[in-house]
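Only a single protein chain was left out; the remaining protein chains are all shown in position.
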Amino acid sequence: MSIAVDGIEFDEGKRQGISMNVAVVGYGYWGPNLARNFSSLEGVSLRTVCECNPHLLKKAQKAYPLASMTGDFDEILKDGSIDAVCIATPALTHYDLSLRALRAGKHVLVEKPMAMSSAQCDMMAREADKRGLVVMVDHPFAYCGAVRKLAEFSSKGELGNLYYFDSVRINLGIMQSDVNVLWDLAVHDLSILFQLGGERPVSVSASGVSHIENRPIDTVYLTLHYDSSFIAHVHVSWLAPIKIRHTTVAGDCKMAIYNDTESVEKLKIYDSGVDMKSASREDMNKLLVEYRAGDIYVPRLDSSEPLALLTADFYHAVCRSEKPLTGAEDGARVVRILEAADRSIQRNGERIAL
Amino acid sequence: MSIAVDGIEFDEGKRQGISMNVAVVGYGYWGPNLARNFSSLEGVSLRTVCECNPHLLKKAQKAYPLASMTGDFDEILKDGSIDAVCIATPALTHYDLSLRALRAGKHVLVEKPMAMSSAQCDMMAREADKRGLVVMVDHPFAYCGAVRKLAEFSSKGELGNLYYFDSVRINLGIMQSDVNVLWDLAVHDLSILFQLGGERPVSVSASGVSHIENRPIDTVYLTLHYDSSFIAHVHVSWLAPIKIRHTTVAGDCKMAIYNDTESVEKLKIYDSGVDMKSASREDMNKLLVEYRAGDIYVPRLDSSEPLALLTADFYHAVCRSEKPLTGAEDGARVVRILEAADRSIQRNGERIAL
Amino acid sequence: MSIAVDGIEFDEGKRQGISMNVAVVGYGYWGPNLARNFSSLEGVSLRTVCECNPHLLKKAQKAYPLASMTGDFDEILKDGSIDAVCIATPALTHYDLSLRALRAGKHVLVEKPMAMSSAQCDMMAREADKRGLVVMVDHPFAYCGAVRKLAEFSSKGELGNLYYFDSVRINLGIMQSDVNVLWDLAVHDLSILFQLGGERPVSVSASGVSHIENRPIDTVYLTLHYDSSFIAHVHVSWLAPIKIRHTTVAGDCKMAIYNDTESVEKLKIYDSGVDMKSASREDMNKLLVEYRAGDIYVPRLDSSEPLALLTADFYHAVCRSEKPLTGAEDGARVVRILEAADRSIQRNGERIAL
Partner (left out) sequence: MSIAVDGIEFDEGKRQGISMNVAVVGYGYWGPNLARNFSSLEGVSLRTVCECNPHLLKKAQKAYPLASMTGDFDEILKDGSIDAVCIATPALTHYDLSLRALRAGKHVLVEKPMAMSSAQCDMMAREADKRGLVVMVDHPFAYCGAVRKLAEFSSKGELGNLYYFDSVRINLGIMQSDVNVLWDLAVHDLSILFQLGGERPVSVSASGVSHIENRPIDTVYLTLHYDSSFIAHVHVSWLAPIKIRHTTVAGDCKMAIYNDTESVEKLKIYDSGVDMKSASREDMNKLLVEYRAGDIYVPRLDSSEPLALLTADFYHAVCRSEKPLTGAEDGARVVRILEAADRSIQRNGERIAL
């Protein structure tokens, strides 16, 4: 079987006998998903699961009786049979664990956010480059069928010149205790935004509030400003009564809505917009605005699990020594925005230049 | 029949023979709705429609053959039989027409926004007070069943201490040429917010963009800041592919969503939130966050047309010389925010103190 | 302005000075809609409203002060200036009132159902033909944008050979006391079905129940059987907690869903279906079934009020002496099914040949 992302084909496990041994570090919320996907990927073996919580480690052992279990990260570093390490631990540890893995000669797939500062991200990228290793960030939405299709529409110019990007990602929980909601949720919206390509933001402003005493900020409104009239806005919250995952990308030709909570019609392309017409020959300045609300097109999407494509892309990048779709550059770019947004929140919403 | 808003009963038309003659000024988009509601209100007569576009005036004549038609506002001012004037003209003319009507001794119902500056609003209020006349602003959502019920829940404390107010009001068009999208759409969200009572905002920040050359700003993100951790955010746009009218009011007891595009379940009350528990006796600082996603309650709502209640409230205020629900104070309060928001947009999102 | 239904253009009111005077008989639930549409149709005058309930007549007078009001149907028959009569009275009176109007030389637009038996329908058609008058049935869904578009898709063969028609029309109320739910609601589904053209049903079976003592049947499941494997099913009820208007038309090329309770996306065309493939050369009988769930297309629809098009079509038919879209034949066809369905219910669901 081969999987295509963006025109690239992944011939899983058929790399002339190349196989990859993987260790998954962290078996809390996300680690089990990584373990499951790696364990079903041809050419890949889940060699070790590392987790300090014994209850979780026992669960991992039950699910993967042939893998070895450990609570000691150093064991993984020392194990010469392990080619790649997947870091699914709290965000604050991403930098340290990744760097140690890279220095031990392991390829690294690290959960989002890549690290807690852009300086850390750059350091990780340099370390990987120096050693010819892959460092990849787990931005799963970049591999989601709807986002791939949306990026395709956008890059083909079907939406026209983009007006704005607006994304809402709210739900009740998970209230992280180590990072604020930006670093937990907005990272997804930013990684989706960057998949669309196009202009680079010049500044960031954000407002955020913590409603629960001694807890990180739970609700943020984030705006990215551009040289053109394009604007991007992200609303994230852990304190919403319902789950919303709603991203609008509007252009002067067409507009798209990606609603991830829909089971079937996740992506809709609206042939809607504004047409300008001169009111008359004489008065060219007087333009009439005409609204066009046309047909709607709901494309069939690839329904593969994004993480299946992502882990395959990681494997592929390791085999071919190529850049994955969501490499260090992508991870650093997102972290740079988050850093600036944090600063803007501290300064009452001041615009922070990028 | 009697209509109750907020515990007040309107015995329409039973004011011991008191009847009210109304003139509707402006018969474009909103005027016909005012005319229709006044003409079916017992005790009220639609005496005159004033409109400068002859095509629209002809339509009005067909619908109300017994009313007189004119293109001259002065005729209304001179007509001693007219008790009240409803201004449904472009926003830029609200102040001038209202003031002239008040000075001619007429009660005034003016479409939103009340005027183009808070100074104008204050002047209108003073003029009305001086002459013992009613000046009321047409904020229709204040009379909508869902908003009345939401205000009731909130004022009874059922939501608890409020976390935030978040409102999205977007659609394709109507691109006004005289005012920007704040003055067209955000006025509704602000009037809903103020119906909930509670704390007063201390500053405003906003980002807004115009995507169509030589046209007013079509997309705005507006944030109201408070002394507490309460925060209010309004997103309005004329450039969205679909119509969204979605307002969330979250408190530490319950959370409410008012979705005006739903035909039946417009208001939902979620018994959802966050509970804090001490992790242990010794370590009181270490609080555990627990999410509670409980039952949902969808109250039956009064389905009366908001404008029917609003026009009845105007009539009632005139008869009894009482303040209507959406009086000059309410109108001015909204305009004050809009003014500050415009200034914030010009200053790159700087917080403007109120 | 001209309105196009099915390729025909209605040049309203431009019939070389031809104008039509209309009387609306019955001003209860539906009559006001007919009155409003006729009164705003150029070339047509609403001359008289006839209604025996004085409260309703007063309402009509307030809305149409230039029309004359009466409680006596004979006055309309005698009034030589009235060209056409619109019957919006209880179903049991349709036949008698229509026939009397036709015999008095008036064109007739009669609310659905056309009459209480197909014999009555045929009599009405004969009477109209004999006198060169128009008799039209008010099947409003035939003029609805979604149904017009659906009929167009179907007649162009875009759906392929039709598999089935399935329609659900349920809500809470209106519990009629004179007719059962078939004659109130199923008439719409049948009129939609017949707009699609195609095969004629050969038999009908139905199950129905009355849940409220001494009241007509409130819930019916109706099946139309055909010579081919096509099948049509209609579910109607006055006892459902929510309003559903959901019609599926599935063919071997595409499938369509018409959901009338949606405000925007009323009609969706699914490029979905079943493809058959021979498993192998040798075993042609062993066909593999493959499912195809492809793109979805949501066409922009004419959003004109169906009743505006319907009343214009009536006017047009009268002016040109042509058949309207929903003439006597259409009305009789629907009544014939309802008659057979009633009989099937009485006989425990036995198939009744048509």
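Letters A, B and C mark the chains as written, and numbering starts fresh at 1 in each.
By our rule, contacts are C-beta pairs under 8 Å (C-beta built on N, C-alpha and C of every residue); 3 or more make two chains touch, one makes a residue touch a chain.
Note that this is a predicted model, so its numbers are computed, not measured.
S.K.: Looking at A:65, A:80 or A:132, which makes contact with the chain not pictured?
M.R.: Spelled out, the listed residue whose C-beta touches the missing chain is A:65.
S.K.: Out of C:40, C:61, C:117 or C:210, which residue would touch the omitted chain in the full complex?
M.R.: Of the listed residues, the one touching the omitted chain is C:210.
S.K.: Contact with the hidden chain only, please: which chain A residues?
M.R.: 39-40, 62, 65-66, 242-243, 261, 263-264
S.K.: If the missing chain were put back, which residues of chain B would it touch?
M.R.: Interface with the chain not displayed, on the chain B side: 265, 268, 271, 293-300.
S.K.: In the complete complex, the non-displayed chain touches which residues of chain C?
M.R.: 163-164, 166, 168, 172-173, 175, 177, 205, 207, 209-215, 219, 221, 223, 225, 229, 231, 233, 235, 237, 239-242, 248, 250, 252, 255-257, 268, 270, 272-274, 276, 285, 287, 289, 291, 293, 348-351
Going forward, only the chains that are shown with their structure count from here on.
S.K.: Which chains, taken as a pair, are joined by the highest number of C-beta contacts?
M.R.: Among the chain pairs, A-B has the highest number of C-beta contacts.
S.K.: Distance from the CA centroid of chain B to that of chain C, rounded to the nearest Å?
M.R.: Taking the mean C-alpha position of each chain, the two centres sit 40 Å apart.
S.K.: Between chain A and chain C, what is the gap in Å from one C-alpha centre to the other?
M.R.: Roughly 52 Å separates the two chain centres.
S.K.: So which bits of chain A are touching at least two other chains?
M.R.: In chain A, the residues touching two or more other chains are 268, 293.
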